[in-house]
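Apart from one protein chain that is not included, each protein chain of the complex appears where it belongs.
Coming up: chain A.
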Amino acid sequence: MEDLAYMDRQMSTEQDIKISAKNVQVYYADNHAIKDVNVDIADKTVTAFIGPSGCGKSTFLRCINRMNDTIDVCRVEGAIKIDGEDIYDKRVDPVQLRAKVGMVFQKPNPFPKSIYDNVAYGPRIHGLAKNRAELDDIVEKALRRGAIWDEVKDRLDAPGTGLSGGQQQRLCIARAVATEPQVLLMDEPCSALDPIATAQVEELIDELRQNYSVVIVTHSMQQAARVSQKTAFFHLGNLVEYDDTDKIFTNPEDERTESYISGRIG
């Protein structure tokens, strides 16, 4: 049975592996936060990380664009490869990596600037536009992808912080896609939003799947079931189970996964 599942996993991830993590360990000073995680994340797929609070899912997510570098005591071991390149290689500049791996945070965090400047900031610092017209195009495209263009096209000069929570989060998604990333990491993107805004963002995530490999951390199992194709269940720093979302939610292999999904632990 186990062998079969292993085979199955091999089969499904063999096509277009975007991110491949091997033996990843993360320590916060003496605290071993991520224990030996191996995972292959496919391209053009939504992968959900679920698990109880403190299980390490956000920590692992932040390893993928090296946001953990900003924490002094954090130490990462093992290898994470994007398109076969080790992102923890000494030659890798995290700044360059983060342009390739966009991130959306738990709380909407637009810059206290205009909507236009929020989206244009990334392309500007990476030199993606040669002139104002090109930048306008990039901004419009990003806002359209963020499914917010129609709501803000008449007030691009208004401050981004003046939007509603759901709009702010979609603005942040637009800001993240403006730099043309290949992977989009989302750390509980809907936890600060109301159900309607959540539905809008979830719809958007599904659309984004066509162009990006999306990795989403969520506390809501329903959300994971709704938006993702693959789901990984983390518990106490271990990756317990990683499989197709349907399988995880209907017929999990591991007892802990089943307990969590049915609400007995967590």
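We take it that a contact is a pair of C-beta atoms (placed from the backbone, for glycine too) under 8 Å apart; a residue touches a chain by one contact, two chains touch by 3 or more; residues count from 1.
The criterion applied here is as follows: contacts and distances are computed from a predicted model.
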The chain not rendered here carries, per UniProt and among "Phosphate transport system permease protein PstA", "D-alanyl-D-alanine carboxypeptidase", "Biotin-independent malonate decarboxylase subunit beta" or "Allophanate hydrolase", the name "Phosphate transport system permease protein PstA"
Touch as defined at the start, partner being the missing chain; which of A:His32, A:Arg75 or A:His126 qualifies? A:His126
With the full complex in mind, choose from A:Lys18, A:Lys57 or A:Arg98 the residue touching the hidden chain. A:Arg98
From the list A:Lys18, A:Lys57 or A:Arg175, pick the residue that touches the absent chain. A:Arg175
Please pick, from A:Lys22, A:Lys107 or A:Lys141, the residue that touches the omitted chain in the full complex. A:Lys107
Touch as defined at the start, partner being the missing chain; which of A:Ser53, A:Thr70 or A:Asn131 qualifies? A:Thr70
What does the interface between chain A and the hidden chain look like in terms of residue numbers? 65, 67, 70, 72, 95-96, 98-99, 102-105, 107, 109-112, 121-122, 125-126, 159, 161, 172, 175-176, 178-179
